[in-house]
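Of the protein chains in this complex, all but one are displayed in their positions.
Should a chain be cited, it is by its letter among A and B, assigned in written order, with residues numbered from 1 in that chain.
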Amino acid sequence: MREERLQPLAILTRPLLALTAAFAFTTLVLLSTGVSPLEAYRLVLFGAFSTPVRLSDMIMLAAPLLLCAVGLSITFAGGLYNLGVEGQMIAGAIAAMVPLRLWPDWPPLLLWLLAGLSGATGGALWALLIGVLRRYAGVSEIFAGLGMNFLASGLVLYLVLGPWRRRTSASLSGTDLLPLELWLPTLDRLRLAPAAPVIALIGLAIVWWALTRTRWGLEVRAVGLNPAAAGRLGIAAARRMAETLAACGALAGLAGMIQVVAVHHALIPNISSGIGLLGLLVALLARADPRWLLPIVVLFASFTVGSIQLPLTLGIDSAIAGVLQGALVLFALASRARR
Amino acid sequence: MHIAVEHLTKRFGAVCANNRLTISFAAGQIHGVLGENGAGKSTLMKLLAGYISPDEGRILFDQTPRRLRGPGDALAAGIGMVHQEPLDIPTFTVLENLLCAAPPGVFRSQRAALVALQELAERLGFLIDPSARLDQLTVGQRQQIEIMRLLLCGAQVLILDEPTTSITAAQARALFAALRQIAAEGRTVLFVSHKLEEVAELCHTVTVLRNGQVVPPGQLPMPQPQEYLLSLMFGEVGAAPPIYRPLPSIDAPPVWELRHVTVRSGTLQLTDLNYRFAAGRIIGLAGLDGSGQQVLLRLLAGQLAPEQGQIVVNGRDLSGAGAIAFRRAGIEYLPADRLHDGMIGALSLADHFALLQGKGVLVDRQAAEEAARQAIAEYQIKATPITPIAALSGGNQQRAMLALIPPDARGILAEQPTRGLDVASARAIWNRLQARRDAGCCVIFSSPDLDEIMEYSDEVIVCFAGRIGPPIPRALLSAGRLAELIGGVGFDALVATAAS
Partner (left out) sequence: MEQLWIDLAAILAAASPLVIAAMGETLSERAGVVNLSLDGTMLLSAMTGFAVALLTGNLFLGFAAAALVGAAVAAVLGLFSLTLGQSQTAVGFVLALLCTDLSSFLGAPFARLPGPAVPFTPIPGLAELPILGPLFFRHDPVIYASFLIVPFTAFLLYGTRLGLIVRALGERPAAVYARGVDVNRWRYAILITGGALVGIAGAAFSLDLKQGWSYRHTFGSGWIVLAIVIFGGWRPWRVALGCYLFAALEIIATRSQSTLPDIPPQIVQVAPFVLMILVLALVNLASSPVAVWRVTRLPTAWQQPLLAVITRLRATAPAALGQPFERP
C-alpha cells in the first residue's frame, strides 16, 4: 500500500488496464452485431448529456441509484452482501404509497415527509427480515435477500393487480397516477425534481460522515472485518450487522419513495427497475469508499440513459449499457489482484 | 532411506530460518530434532517434505540430489510428514481418507486397501475401525491413521512434528512402540520435539537447532546429559529459578463465583461447578486438549451460558447474560488465536483504542493515537500507532492484546497466552500478566505446557476428561504429580478429598 502511494503512475496503470479491457470487450460485443461501435459509444457515453431532457432523466436515475449505492456501502463495510436491496426498494415504494393513498387531501409537504418516513421504515423493516433469517435460521444474507426480492415482487404485483388496481381495470402498467399536486415539484418542462438529487446527496454526506468519523462507523468496519474479534472487544456484532442492514434498507426505501413520487408517480410492478442491482455494481466498483460513489453513479446512470436511444437510432438493444457496466466492474475486480 | 541436506538455506525476508545446514539422517533409526520456538525446526521439516523449496543448498535421498516440487512430489520420493494437527479430511471415514488421492496403483480396490490397513494396524499395534468418521476420533487416533496412510502410500521416511502435544499418555506409548517398529523395519523417523524426556526415551540420535544452525555441527548420539542439551537449545542462559510467593488471603469478594453450574459445549458437559476465584492470583488450567479447560474459560467469559446454576461476577449475578455484559463487569478474554478472534488484522492499534473509547458519537483520533503511542512505549510493541495489527509479529500482537485490556479489568482469561511465542516474548507477556495480578486482577489461563503452568500459577486446576478438579496451591504440587493428574492418575481421589 505504502509503496503504491509513492508511485502515482503505478496506481493508475491497473485501473487504466481495467478500463481498456472493459471497453475492448464491449467493443467486441458491439462489433458482433455489425453496428459502428463509435456511433454506439457516442450515444452511450455522451447521449445523456446531449439535451436538457436527457440530462434531467440521468439525474432522476442517479438519485435513487446513489441512495442504493450509499446504503450498500454501509452493508459492504459491515461485511454483508445485501442482494436484497431490490426488495427493500420495492418495500419502500409500497410503504411510501400508504400515506399517499390514505390521506390524499393532506398538505403535500406533510405527505411527502410521511411518504419518505414510511418508505424508509418499510425498506428498513424489509431488510431487518434478512437479518432475522441470517441470525435465527442460518440463511446466508445473499439467499435471504434474493428470497425477499421474490417476495417483494410478488407483493407489489398483488397490490397493483389486486387491492390497489386502477379504477378502470387491473393493469400491469401500475396503479392510478398520483394526483398532480402530490408529484414532487419538477423544473419547468423537464422531468427533473430537484428534491430527489438533494435527498440523495444529503444521504451520501451523512453516510460518509458516519462511516469515517463516528465510532459507530468504525465499529461497523470492525464487525465487517472480523465479527468474532469485534465481539471480544465489546462490540455487539450481531446488532451492528442488523443496523447496517436497516440503514441500507432505509436508504433503499427512500430510493423507492423517490421512484413513486418523483419518477413514475404511481406504483408499478417494475418500480425498482434493477436500480438496486446496479447499485451493487457501483458499490463493488467503489469498494464501498464513499468518495468514489458519486462519480461512478453519474457515469453509470449516464450509460443507462444514453443507451435508451440505441434501439431507435441504431436498432440494437439497450442492454449494451449493462454489458459495459458489468465489464467495467469485472475487470476492475481483476485489476485488484495481488499478483 | 538415508537423507542428507547440504548447505541448506532458507530465508523469510530478513530472517534466515535455516542457515547453511548440513546434516544427514541414517536409515533404520529414530532421529530427534530439538530446538526452541523459531530455531528453524519446522522450516527444515517443511523443506524436507516439499512444502517450501530452499534458497540455496540441496537435499539428497540415498546420495541422489532431488528437487521437490511439492508435498506430493516428496511423498512420491518416499517422504511423509505427520503434522501436529493431522492433515486429513474430517468428514471422511478412515477408509475414504486412505483412498483419497492415493498414488495410482497403490490400492487396487477398496477391499485391498482395507486388508492392507488392517494388516499394518496389527503390525503397529493400533486399534482402528475403518468405517469410523475421522471427526469423531481423537487427535491421537487420527495421527495413527495418518502414519499408516503415509506408510501404505510408500513413505520410507516419516517426519513427525511435535506428535505428543495433544495425545494421551497411553497413545504416546503406543506411538513410540509403533515408531520403534517402523525404524526396525529399516525406515527413517525424524522426531521433532521440544520435550527432552521423550527424545531421550525414543531417539537413537539427536540434532539440536539454534538460530537456524546446527549446534554443535552434526548429529549427537543419544543418550546425552539433559543439562548439556538444554544449554545447546537455549544458550548458556538457563531459566531463572521461579520464586514462589505466599498467596494473599481471600478477603476481597471473589471475581467469579460459580454455584452449582452445569454447562455444555458440543459433546462436553461440565456439571455442578462450585468455585470462588479470588482477586490477586494466577490460576493455571492444566489438562490434555479438550478436557474442559476451554469450556470453563468460555463459561467464565460469558460466551457459554450455564444450563443450570448461577455465575456471579464481582457480586453481580450474570447467569445467562452475554459476553458483552461480562466485559462490562470487567472480564477480559484473550483467545489463543490472536488474529482469528482476538483483534482485527486490518485495523491499527490506534483504531483498536478508538473502538474502546466507549463514549461519544465521534471517534477521537488524537486521543486514540496518543493511547496507542503510550501502549507502544509501555509494552515495547514494535509498531507505529497506525500499523495494521496483521503486520505485527506474534509476540507484538500478544503484547498489543494485553495493552488493550482496560485498566479497570478485574478478571483476565487467557487461552494459551504464549502460544507460538519465543522465550523472550513469553517472559515479557508473563511479566505483564503478573503485574496485572499484583494490581488485583484474577488471571486464569490454560496452557498445554506443564512447565508454564508450574512456573507461573499460584494455583493449579486440573481438567480431566470433562471433569474439573479443585484448585491446588502451586507449592503443594510437583511436576510429576501434575503429569499424573493430567493423565487421570489419582484424579478421583483428589476430587473426593476436596469434596469432603
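Simple rule for what comes next: a residue touches a chain if its C-beta (ideal position, glycine included) is under 8 Å from a C-beta of that chain, and two chains touch if they have at least 3 such contacts.
All of these numbers come straight from a predicted model, not from anything done at the bench.
> With the full complex in mind, choose from A:Leu17, A:Leu161 or A:Ala238 the residue touching the hidden chain.
Only one of A:Leu17, A:Leu161 or A:Ala238 touches the chain omitted from view, namely A:Leu161.
> For a quick check of understanding: of B:Ala101, B:Leu127 or B:Leu476, which residue touches the chain that isn't displayed?
B:Ala101
> Among A:Pro37, A:Pro194, A:Gly234 or A:Pro269, exactly one should touch the missing chain; which is it?
Result: among the candidates, A:Pro269 touches the missing chain.
> Where the complex has a chain not shown, which of A:Ile258, A:Ile296 or A:Val323 is the residue touching it?
Missing-chain contact among the listed residues: A:Val323.
> Which subunit A residues touch the hidden chain?
Contact residues on subunit A toward the absent chain are 29, 32-33, 81, 83, 133, 136-140, 142-144, 146-148, 150-151, 153-154, 157-158, 161-162, 170, 172, 269, 277, 280-281, 284, 316-317, 319-323, 325-327, 329-330, 333-334, 336-339.
> Could you please point out the subunit B residues that touch the chain left off the display?
Contact residues on subunit B toward the absent chain are 51, 70-73, 75-76, 81, 87-92, 96, 99-103, 153.
Quick note on the criterion: only the chains that are shown with their structure count from here on.
> Centroid of subunit A to centroid of subunit B, CA atoms only: how many Å?
Chain centroid spacing, subunit A to subunit B, equals 49 Å.
> What does subunit B use to touch subunit A in their complex?
Residue positions touching the partner: 323-324, 327-328, 333, 335, 339-347, 351-352, 354-357, 360-363, 404.
> In the complex, go through subunit A and note every residue touching subunit B.
On the subunit A side, the touching residues are 213-219, 221-222, 225-226, 228-236.
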